[in-house]
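Shown here: the complex without one of its protein chains, the others still in place.
And then subunit A:
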Amino acid sequence: MTDHIETDVVIIGAGPVGLFAVFELGLLDIKCHLIDILPKVGGQCAELYPEKPIYDIPGFPMVTGQGLVDNLMAQIEPFHPTFHLNEMVESLESIGTPEAPLFRVKTSENGTTFTCKAVIIAAGGGSFQPKKPPIENIEAYEGTGVYYAVRKMEMFRNKKVLIVGGGDSALDWTVNLQPIAKRLTLLHRRDAFRAAPHTVEKMRSLVASGEMDLHLGQVTSLKGEEPVLEGAVIRKDDGSEFTVDCDVMLPFFGLTMKLGPIADWGLNLHENLIPVDTEKFETNVPGIFAIGDINTYPGKLKLILSGFHEGALAAQKVHRYVYPEKKLLFQYTTSSTSLQKKLGVAA
C-alpha cells in the first residue's frame, strides 16, 4: 500500500539549508515535508563533519557541524515539519501549469507519493551513496555477488563472504555474519581499524581461534562467470597477489555523493549543478527551486550562509504559488506579533 501525502512543499535534502528553508516557509504559513536518503537529518554537516568546527556561520564564532544541525532543528520546531528519512526521491513529475504548478513526487524506499505546489531541491552535492571500489566489471556482479549494504542477513547464510573495509560497518558485519557464513574473510588495506575497539577485539579473537580469516591488501579484480562471483584477486603491499574464494563480496568504503535521479527531472543542468535565477532561486521549471550547494549562478559561493539567504528568497516566490490570492507582507520577527505567534513566543 502506497502512502499518499498532500502538502504545500516537498524539500529534497535535510541538510542545514533544507532545514532553514522550513523556517522561512513556516513564517509564511507554508507547510512542508522533507525527504533525505540518509537515516538522520543534517546532510554533509552531520555525515561528514559532525565534530569539526565551522567558523563562518553568522552569530556563531564557532559551531560544530552537529551543533549547527541541532540548533536548526530547535529553530524549526514550531513549524512541525515531517521528515521522511532513508528515502530517495525517485521521480518528480509536473502535473500542473506554469502559472499554477503542481507536482507528484515519489520516493523509492517505501513508495511514498506526495502532491505539492512547489519543490525545493536542497540536495547539496547530490545524494549520499555507497562508494564503489574501482574494480573492472564490478557492476556485473552487483545484486548477485556484490552488495554495498546488508538488508537481510539470511541472504549470506552458508556463503563464503568477503568483507572489505576497516570501519564500523565492515567490522560490525564481520562479527555479525561470521556465525552464519560458511567462511568469512575480512580484507583491509592495513592492520589498523577505525571501528569500535570491542568489535575489533572480537574480530581479532575470531581470527586467532581460526574461525575467520583476515588479510591485508586490496581487491584488484573479481573472478567468476558473470554474474556469479567465485573469487577476488587481492594485491598485498609488496605487490604479490593471491585469490580469496568467495560467493559474496561486501565492500564498505563509506559514502560519496552522486547527483542520482535529479538528472532525470527535466531540469537544466550545468556540470551537475542546477542553474537558477538570483531573484527567487527558481529553476527552469516554474515551481521547482534549487538552493544551497546544488545550484549555480554568476557569483555563487558554496557557503551555508548563501544557502540560508537563497531559502529566504525562494520562500517568497513559493508563497505566491501556495497562496495565489494572498498579498505577501514582509515582516520582521523582532516586531511582528503575527510572526511571533507562529514561533510560539507571543501570546
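Before moving on, here are some points about what is shown:
Note that a contact is a pair of C-beta atoms (placed from the backbone, for glycine too) under 8 Å apart; a residue touches a chain by one contact, two chains touch by 3 or more; residues count from 1.
We take it that contacts and distances are computed from a predicted model.
Only one of "2Fe-2S iron-sulfur cluster-binding protein", "Allophanate hydrolase", "Spermidine/putrescine transport system permease protein" or "Aspartyl/glutamyl-tRNA(Asn/Gln) amidotransferase subunit C" fits the UniProt record of the hidden chain, and that name is "2Fe-2S iron-sulfur cluster-binding protein". Across the entire complex, the residue among A:166, A:231 or A:287 in touch with the chain not shown is A:166. The residue from A:7, A:44 or A:185 that touches the chain not shown here is A:44. In the complete complex, the hidden chain is touched by one of A:104, A:132, A:183 or A:309, namely A:132. Touch with the chain that is not drawn comes from one residue among A:176, A:218, A:296 or A:316, which is A:218.
Only one residue from A:74, A:95, A:149 or A:192 touches the chain missing from this view: A:192. Although one chain is hidden here, its contacts on subunit A can still be listed: residues 44, 48-49, 52, 125, 131-135, 165-167, 188-190, 192, 194, 218, 237, 253-254, 256-257, 302.
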